[in-house]
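One structure below.
Only one protein chain is missing from this complex, and each of the others stays in its spot.
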Amino acid sequence: MKAQLFITCLAEQFFPGVLEKMVVLLEKLGVEPVFPAEQTCCGQPLFNSGFQEQARQLAIKWLDTFSQSDLPVVSPSGSCVDMVRHHYPALFPPGTPEHSRAMDLASRTFEFSEFLVHQLGQIDVGAVFPHRVTYHASCHLLRGLGVRQEPLQLLQAVHGLELLPLEGAETCCGFGGVFSVVYPEVSRAMLQDKVNHILDSGAEAVVACDAGCLMNIAGGLRRVGSPVRAMHLIEVLASGLNSD
Amino acid sequence: MSEQNRSVILDAVRGALQRKLGDSLAVRPPALSPRQVASQAEELQLLIDEIQKLSGHAQMISPSQVSMALAELVRTYQVKQAVLWDAPLLQRLGLATRLTDLGVRVIPAHSDKQTLSECDLGITEADFALPETGTLGLLSNAEHPRLVSLLPRLHLAIMRPAALRADLHQVFAEARTHAYLILISGPSRTSDIEMTPTLGVHGPRDVHVWVLDTDQ
Partner (left out) sequence: MQKSQLQSSEKKIPHPIEFGAYSEHVPGQIPSALKYATGRFMEQRAACLDELPEWEALRQAGSAIRLHTLENLDFYLEKLDQQVIAAGGQVHWAKDAADACEIVLELARQHAVKRAVKVKSMATEEIGLNHALQEVGIEVVETDLGEYIIQLMGTGPSHIVAPAVHLKKEQIAEVFSQEFGIEAPTDPVELTAIARRVLREKFLAADLGISGANFLVAETGTLVIVTNEGNGRMCTTLPDVHVAVAGIDKVVPDWESLSVLLKLLPRSGAGQKISVYTSFITGPRRAKDEHGPSEFHLVLLDNGRSRILQDPGGRETLKCIRCGSCLNICPVYRNVGGYAYGWCISGPIGAIFTPQILGVQQAGELPFASSLCGACDEVCPVRVPITDILLHLRRRVAEGDAYEPAVVATPLRAAAALGRQALGTGWLYRLGGRLLPWLQIPWLRAGWLYKLPPPLNRWTKVRPLPAFRAHFRNWWKRRHQVSTGDQP
C-alpha cells in the first residue's frame, strides 16, 4: 500500500532524522511513502493564536496538497493530525467543496502510532532497543485523537525495552504551541514539573509522539544537564534500521 | 425597577435563543434510572457503615435499650441542656423524661435562638435515610424545627427502618412538595486550613443515629 507523508513544519525544521526513519520504517512494513512536496504548515500556530482566517488560508493549501490523491495521510505529530481531523472541517461552511474535502481528508489522516496499530495491524515491528524508557502522552494525541494505548503497545513490543511508569504522564509538558512564548514563566513551571518526573522515573530516555513536546522536553533536559534523551517513538521503533 | 428589569431580561434571553413568548418547551432529557435495592437488612447495614465512614456514629437499637443508651450519651458528651423535636415517636420513647431524670435541662423547642444555641444535645427523627451515602433527610415544620439538628454540638437522630429510601429520586419524589428539606451526611466538617480535615465547624461536631429495630 501507499501513503502520503505529512511531515509537519516543526519536524521538518528540527527533527529530520525522525522523518527519515519514518520513511525507512514504513517501507520495511510494506508501505510505499509518497511525499507531496508542496506541503508547508497545517496552520495550527495561527489557528491557536486566534487567527482563524489566516489558518483557513493555510488549510486550503494543505487540503489542495493532500487531496491530489486518494491515499491515506500519515504524520508523526498528534497535534497536527488533531488540527486536520477536528478543526479543519469547522473552518469551512457545510455544503462547500472545501468542507467536503476537509471531511474526506479528516477521515483518512492518521498519526503514526495509530496508523501502525489500526491501519497496518502492526505492533511488533522487529525493533530492538535494550534501554529503560518512559512515555510522555502528548495532550492532543491523547485527548484530541483518543490515542492512548497504541504508543504503549508499540513500546512494549520492542525487544529489550523496559517501559517504566512516568508520574503525571498525561499532564501537559508546558509547550502548548504559542503558549510557550506567550506565557514563558508558566511554561517554565510546567516544564520543570515534567522534567522532574522524568528524572524521578529512572528512565534513560523519554519517548513522545509530537515534535512540539519533544523540543520542549529535550530543551528542558538539556538545560539541567541531564543525559536522559528525549526521543520520538519512531526513533525507537526504527532502531537497528539503516536510513540512507 | 425590578418589574421592568424582568421584562428586559426575559426579552434578552428570548432574543438570544431566538424563542418567542409562548414557545413550547422541549422535553427535558432523562435522568438516570433509580437504584435497585438489596434487602432491608443489607440497606440498614450499608447505612450504618456509611455513617461511620463519615465519622458519625450509627447503630441498631431496640426501644428497650434507648434509656441506657441515652444515659451513656449524656455521660460521654457531658450534656447539660437538650432540646427535642415534638414528635410522637420521641414521646413514646420517653426521652424528655429520661433526660430530666439524668439531670439534663430540657429546653422547649420554641425557645429563642440564643437559648437553643446553648443546648448541648438536639434530638430529632429522620424522615428519610439514604444508605448509599449515609444521609439523613429531615423535613421541617413547627413541631420539627430546623435548629434542633443544627445548633447543638451533638445531634441524635432516631429513625425507623421505614425511613429508608433507595436514592435521591425517591426522596425527591416525596420531598418536592415540602417547604424545607435538609440532607445531613455526617458531622459538620472543613478542610479549609491546609487541607486538614476538622469536624464541628458550625454544625454539630457529633452525629449519632439510632435505627430502631422495629417500625412501631
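We call the chains A and B, going by the order they appear; numbering starts again at 1 in every chain.
Note that a contact is a pair of C-beta atoms (placed from the backbone, for glycine too) under 8 Å apart; a residue touches a chain by one contact, two chains touch by 3 or more.
Please read these numbers as outputs of a predicted model, since none were measured by experiment.
Undergrad: For the chain that does not appear here, which of the shown chains does it touch in the whole complex?
TA: Contacts of the omitted chain with visible chains: A, B.
Undergrad: Could you tell which one of A:116, A:139 or A:205 touches the chain left off the display?
TA: In the complete complex, the chain left out is touched by residue A:139.
Undergrad: Can you work out which residue in A:38, A:124 or A:200 touches the chain that's missing from view?
TA: Result: among the candidates, A:38 touches the missing chain.
Undergrad: Can you say which of B:57, B:105, B:160 or B:189 touches the chain missing from this structure?
TA: Final answer for the missing-chain contact: B:189.
Undergrad: Which subunit A residues touch the hidden chain?
TA: Residues 7, 9, 12-16, 19-20, 23, 35, 37-38, 40-41, 43, 46-55, 57-58, 61, 87, 139-140, 143-144, 170-172, 174-191, 193, 215-216, 218-220, 222-223, 244 of subunit A touch the chain absent from view.
Undergrad: What subunit B residues would touch the chain not displayed?
TA: Residues touching the hidden chain, for subunit B, are 1-3, 5-6, 8-10, 12-17, 19, 21, 23, 25-26, 28-32, 54, 110, 113-114, 117, 132-133, 135, 140-142, 145-147, 150, 167-169, 172-173, 175-196, 198, 200-204.
What we mean here is this: only the chains that are shown with their structure count from here on.
Undergrad: Suppose each chain is reduced to the average of its Cα coordinates; what separation in Å results between subunit A and subunit B?
TA: Roughly 54 Å separates the two chain centres.
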